[in-house]
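Right, I'll just put the structure down here and ask away after.
The complex is shown incomplete by one protein chain, all other protein chains being positioned as in the whole.
In order of appearance the chains are A, B, C and D, and numbering begins at 1 in each one.
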Amino acid sequence: MLKLNDVHAFYGRVHALRGVSLEVPEGKIISLLGGNGAGKSTTLNVISRLIQPKEGNFELNGQSMLKKSPSDMVKQGVIQCPENRRVFPLLTVEENLKIGAYQRKDKNIQLDMEKVYTYFPRLKERKIQKAGTLSGGEQQMLAIGRSLMGKPKILLLDEPSLGIAPILVSEIFKIIKEINNEGTAILLVEQNAHMAMSISDYSYILENGRVALEGNSEDLKNDDEVRKLYLGA
Amino acid sequence: MQILMSGLIFGCIYGLTALGLVLIYKTTDIVNFAQGEMAMVTTFVSFVFLSNFGFGYIPSLLLALIFAAIFGIAIHQIVMKRVQSAPPLNQIVVTLGLFMILNGMAGLIWGHKPTSYPQAVKGDSIKLGSVFITPNELFILCITFFLMLIFFLLFRFTRVGLAMRASAQDIKASQLMGIKVTSVFTATWAVGAILGGVAGIMTAPITFLDTQMMFEVLIMAFAAAVIGGFVSLPGAVIGGLFIGVFENLIAFYISPEMKLVYTFLLIILVLYIRPQGIFGGKQTLKKV
Amino acid sequence: MIKNKKQKFFTIILLIISLFTITACGNQSASTSQQGKNVSQGVTDKEILIGHLGPQTGPVAVYDYFRKGIDAYFKYVNENGGVNGRKLKLIAYDDQYQPSRTIKNAKRIVNEDKVFAMLGDPCTPCNSAARNIFEKAGIPMVMISSGAQQFVNPPIKNYFGSSILNYRVETRVFVDYAVNQLHAKKIGVVYQNDDYGKEGLTVLKDSKNIELVAEVPYVAGDTDLSTHAEHLNKAKPDAIMVLGGPTQAANLKKELYKIGMKDTPYIVSSVGANDRNLFKLAGKDVWEGTISAAAFPMPDVSNDPSMKTYVEQFKKYYPNDPIDGFAQNGWAIAEVLVEALNRTGKDLTWDNFFKALNSFDNWDGSIYEGVTFNKNNHYGLTTMILTQAKNGQILPLSGRITFDPDTTEITYEK
Amino acid sequence: MILMLKQLGNKRIALGILIVCMLFYPFSVGYSSYFLTLFVITCIYVITSLSLNLLVGYGGQISVGQAGFLSVGSYSVAILSTKLGLPFLVVLPLAGIITALIGLLIGLPAVRLKGHFLAVATLGFGLSVPQIALKWDKLTGGFSGLSVTPSSLFASETQLFYFFVFLTVLIIWLINNIVKSSIGRAFIAIRDSEVAAQAIGINLSFYKTTMFVISSFFTGIAGGIYGYWVGFVSPNDFVITNSFLILAMIVVGGLASIPGSIIGALLFSIIPHFTDSYVGITNIVIGVAVVLIILFKPKGMVSMFNFKRNKSEKTKKNELLLKEEGNRGVNI
Partner (left out) sequence: MLTFNDVTVQFGGLTAVDNLSFEVPEGSIYSIIGPNGAGKTTVFNCISRFYTPAKGSIKFCGDEITKYKPHQIINIGIARSFQNVELFSKMTVLENLLTGLHPKLRKNIFAISLNLPTVKRSEEDSRKKAFEVMELLKITHLADEQVSNLSFGFQKMVDIGRAIMADPKLILLDEPVAGMNPIETEKISQLILNLKNEMNYTVLLIEHDMSLVMKVSDAVTVMNFGKKISEGTPKDIQNDPVVIEAYLGEVNLHAEVK
């Protein structure tokens, strides 16, 4: 469905992506792993059209997306849930969710909001609270819920486990799986390689802006080198 | 009483200008020092429609406001867009640069002689109790509160308002949610320029049409915005009224020469007690 | 990196040096006075350089109309052959009403451009600041645009006259008029808290035959005069005097009108009143009846041929600018200058020029009512008229009023 | 170490050239009073913009009223020299000290304020000084201003010129030492992170006030130089637009950079020389310059000069970082 082919991109003067190729097929969870500065977030930002690649192709359903704007991507159903949550701290929980549905004009917004509340019952309790007053874990839930409000076909998740208590991490990963089960493809960027490989179908490992390794998550997980370098075993 | 009344009228003028400042600041995070000069240019343009083309008051007003919108868009597209993510000081200095350019150009084009400008509503002053008030002043009072209310509601309850508030807080996240942030900002500058235009056109009959007409008003509008907390629309207007009245009380009871000095002393005092302004949100301690 | 840091340092230093060299070289070609011929600096066979410093931008750029008036007259003279075969060239710099800039430019205009004389500089503080420079250089200062006492009394060798009425003389005339004609005893005064107002205020305070019931200052640039009106309303004066600029005079009268003080005589100093535009600013009815003084009648009521030329020529060179106001003064002082140059003749030295100026005895060839200079009188404008605003016109209210600096007496012509 | 010495030596040579040029400046302009004045006024703005940069660029405290301090300094000189008849060498430092005291008064409440709130408070100060000077005519001479009794120390304008140039160089050196010291680091620390600054033991209110005091001290001296050079002070000398201009100088020149302040001050002092003879365009030219420079050189004009260095360093840096990362497929 979504395809990157030999993408090069610069972050300021830093050559951040040096030829990344990857693919997100329909309905799958794909994880994108690697250390700090390996180019994971840059890849997501290329897909969300916040960064214009210098070279390479980026296609969605066979159509080049290189001339689209960030809001076009949202319209196409490619929605990113950014790193560090980035909820709107001064808006209420409900307003944050409404912003997620900003592009939509259909009547089902209210229904979808209820659905988000069933995923994350805690958010419902805090409906009229300002998002800035939520705890980190709740903000992460809100961020994911906000992305869901845009009816994503592909959800790009950037480090959903960052700085969150272990118990919440497993809860959030459970929900990610659930979202996927309902048919949304997911591109998951994670520092927590172990966790990410556990739920994903296929994994890419980035190093220095290049794809260093790729393969079925199950295979990679059992790969000795991967275990040594990324899983800390 | 009469002093209070005229203080309120000037307060409205400050408040109107402050509304534009706060609107632009609230959405785009830029303190626009050129707000007053943009208003001045719009007012001159409306005067050109009035006197050179001989249009009526209302058509001239509308045409001038259309001009203001285009003007605001142009300023955002040509200049401000490029400093949107620059450090605040750069933004301030760019608007100061615009201030100098606009002021200088207006001087070259329209000269420096104060000219009279027609009032929105004509008529002799009315006596209400012991207070004299002209219909035009009543009109200014009404339009200020009307605009304040409109924009307050716009921010609070509409989809566009929501997008504006979101863009103000996090540009990247807003883009990721499909908001065209640049368009939202351009629109904000357009609306800000229109608000400025209204303020200018309301001010001109009182201060006369002149390249300097908005300078003092702008400074007081700043003070008003700051007292109001810089992000609150009602705060801006109430801050304006507060300053207008205070200034007149000082002028009457202490010394007309020192009203500016005392006004700023008061502001420093207010800010010392409440560093975030009267209507500013709670000061949030940075999470560490 | 270290090497580069060094480079950076050098580049900056080079830049600084070159910038200053450029600036310094830019003016090496300044004209030098011609040796052998009997003329002072700034005069060649073809040209006479005249300087003018004033604000062209900033809060009080309205004083730029002095320059426009001068410029228009110079063009007019040049088109008609100039002065004794020499063309007039005006060199003007923008000082933005800031003494710091005036000083800089005064030195430039005296030492680099080497002008023959200065004409009509506005701004009292700027003039005070630059006074040392001009006095030291001995350069003729003709008709500076300030009515402050310090430039005319006691007389300074190279300072001749002011382009606007002397603030103190004018106020004395007002007091006389208020007491004798209006039979007013209680006077309320609103004044600008700078030279405009405070010079006149000292006169009011010294006057024995009136009682000052209200004394309210404002700051230049003030637009809100409602509190001033309230003060006057409370004091109930027999007559109100405004010593200040036009916008405040108009605004104050509007406020008075609003709160019902419509009939108290309203006297405004000449800087604040000599402009038919005021009928528009204040409102036609509101401004009606305002009393003021002037050094010349308004263009529309004057039969002076000089005034007719002014209107015609000024419109030609500055079609978009109003003919009322300071441009008139600018034109008038240029007339005075040119007359003095003409009287000096070919040998244009400063001494000869001073002699020529001292021969002015109530000269009325300009649009001024009369200009007088002699050894003890450097006022220049000692003749004025009172005016009154009526039906959209500013009409003469009195005959010529003459002030004699020697005896400090004022004589009224019937 | 040797390399550092070498650099120092070269810097000294460069400085030497600069000083020689300054020494010869009066000759090269034929002792023209105008060009000397232009230079001295530039010096005044160099000192002022450096002091403001200390406050804004290094310390992160916005001040929009710096011209107010200039006024205070110049009035101090006028009052002390004319009304009290004190000698030059006492008056000039005293002008600095008086201004520093006013700076302290402003700094105390300003400690609690940030960003626009601080900007408005200082704006108020800048606006108020001329009004107070106008009103308090017993002390300041009101609208008619005050003349400054010239010093008998200097026989000619040229001597005074040399002294002021020397003073400017001295102040640049002093400010340079301050910003490079632990105090300077404390200022930058406050600008970059107040919490971390406190955690490493920096007393916020003390250092913020110190910033205001140091900044206003040097600005007061600059005002004093103005007073002595011009010989006359009035309320119109330094108005709020001068404050705006000084702020523009440091941003356009380069924040937190000493050469930046000098370049900015130089640029805006010299532009009027070229534009004053054309009617009414000075402010437009300055405005256009401000906008263009900030749009195209957001780090100020000073960044034009180390462009090369920046580039080479950046690439070096990237390689360095990536090499580190590349070592074991992860980075630390």
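Going forward, contacts are C-beta pairs under 8 Å (C-beta built on N, C-alpha and C of every residue); 3 or more make two chains touch, one makes a residue touch a chain.
Computed from a predicted model, the values in this text were never measured in an experiment.
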| item | value |
| --- | --- |
| Residue of D:V64, D:A119 or D:A256 touching the missing chain in the full complex | D:A256 |
| Option touching the unshown chain, where D:I13, D:L89, D:L153 or D:I200 are the choices | D:I200 |
| Interface with the undisplayed chain - residues on chain D | 174-175, 177-178, 181-183, 185-186, 188-189, 191-193, 195-204, 210, 214, 256, 317, 320-321, 324-325, 328, 330-332 |
| Residues from chain A at the interface with the omitted partner, ascending | 35-37, 135-138, 159, 162-171, 173-174, 177, 191-195, 198-199, 229-232 |
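Following the convention adopted for this analysis, only the chains that are shown with their structure count from here on.
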| item | value |
| --- | --- |
| Geometric centre distance via CA averages, chain D-chain B, whole Å | 32 |
| Distance from the mean Cα position of chain C to that of chain A, given in whole angstrom | 73 |
| Chain D residues counted as touching two or more neighbouring chains | 131, 134-135, 279-280, 282-283 |
| Multi-partner residues of chain A (at least 2 other chains) | none |
| In the complex, chain B residues that touch chain D | 25, 31, 33, 79, 82-83, 86-90, 92-94, 96-105, 107-108, 219, 222-223, 226, 230, 255, 257-258, 260-261, 263-265, 267-268, 271-272, 275-277, 286, 288 |
| For the chain D and chain C complex, residues of the former touching the latter | 3, 6-7, 10-11, 14, 17-18, 21, 25, 28-29, 32-35, 37-39, 41, 131, 134-135, 142-145, 226, 230-239, 241-242, 259, 262-263, 266, 270, 272-277, 279-280, 282-283, 302, 305-306, 308-309, 312-313 |
| For the chain C and chain D complex, residues of the former touching the latter | 1-2, 4-13, 15-17, 19-21, 23-24, 26, 56-58, 61, 64, 67, 91-94, 96-101, 103-105, 107-108, 110-112, 123-126, 128-129, 132-133, 148, 150, 193-195, 198, 219 |
